[in-house]
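Contents: one structure, followed by commentary.
Coming up: chain A.
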Amino acid sequence: MIEILLLVHLILAILVLSIRSLFTAVILMAIFSLFSAVLFFVLHAPDVALTEAAVGAGVSTFLYIWIVKHTQKEGE
Partner candidate 1 sequence: MIEGIVYLFLLLAAIFNLMGLVGILLFPDPYTRLQASSTCSTTAVISVFIAVMLEAGFSAITGKVLVITLFFFISSPVGAHIIARYAWNMGIVPWRKLRKSSLEDLPHD
Partner candidate 2 sequence: MTTTLAFDTIGYLFIASSVVALYRVLWGPTVPDRLLGLNVASAQILAILVLYAAKEKLHVYLDVALVYDIFGFVGILALTKFLEKRQRRGGSV
Partner candidate 3 sequence: MRVRSKWKLVRILFTTVWLYGGWLLYTGSFETVSLCLGALASLLVATATYNLFIAEHEAARKGLLVRIHYGILYLLYLLAQMYLSSFAVLINILRGNINPRVVHFRTRLHSDLARVLLATSITLTPGTIALELQEDHLIVHWLDAKTRHSKYAGILIKGKMETLLSRVLL
């Protein structure tokens, strides 16, 4: 289980870094944090998983997407 999750992590990290569209990168970051929540959960660290799920999926998506909005305004 753990090996598969780590492999998925690696693939997702490469994809996040190499993709061109910023919006897709934000969605991939949300899915990345989702998988890392499962990884911490499987490793018996539910408190870390809780923090990862709360911050990674909800709040950091909000922050990233608003930052993308503000930075793209200058470029357009």
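Rule of thumb we're sticking to: a residue touches a chain if its C-beta (ideal position, glycine included) is under 8 Å from a C-beta of that chain, and two chains touch if they have at least 3 such contacts; residues count from 1.
The candidate set was assembled so that all candidates are chains of the complex that A comes from, given by their letters.
Worth saying up front: this structure is predicted, and the values here are computed from it rather than measured.
Q: Which option touches chain A in the complex, given 1, 2 or 3? Just the number is fine.
A: Candidate touching the shown chain: 2.
Q: Taking the complex as given, what residues does chain A use to touch candidate 2?
A: Chain A residues touching candidate 2: 1, 4-5, 8, 12, 15, 19, 23-24, 26-28, 30-31, 34-35, 37-38, 41-42, 46, 49-50, 53-54, 57-58, 61-62, 65-66, 68-69, 72, 76.
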